[in-house]
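All protein chains of the complex are present and in place, except for one that has been dropped.
Here is chain A:
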Amino acid sequence: MIICRCEEVTYKQLTETAEKYKCASRELKLRTRAGMGYCGGRTCRTMVDNIAHSFNGNERDCAQLTLKYQPPIRPISFGDLGDVKK
């Protein structure tokens, strides 16, 4: 079962990695690439967070424990980003 569509990371890969390393969601992301695709993790981030929290036993309290949000938070073309005049 696919969890991260962009990087084609499966539920099995994520749970096995999370179980082995008992890591925070950020580390889980870096180890599997889940959430690092072109959608910027907009589809799978809650699932990656949930899987990590199920194994690392951390209280979900502060923002530090979840995946970060990085700009650009919406897709933007290279042309627009580089301010290329048409």
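Rule of thumb we're sticking to: a contact is a pair of C-beta atoms (placed from the backbone, for glycine too) under 8 Å apart; a residue touches a chain by one contact, two chains touch by 3 or more; residues count from 1.
Methods note: contacts and distances are computed from a predicted model.
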Protein name (UniProt record) of the chain left out of view, among "Sarcosine oxidase subunit alpha", "Carboxyltransferase domain-containing protein", "Branched-chain amino acid ABC transporter permease" or "Response regulator": "Sarcosine oxidase subunit alpha"
Interface with the undisplayed chain - residues on chain A: 1-3, 5, 11, 15, 43-44, 46-47, 50-51, 54, 60-63, 66, 68-74, 76-77, 80
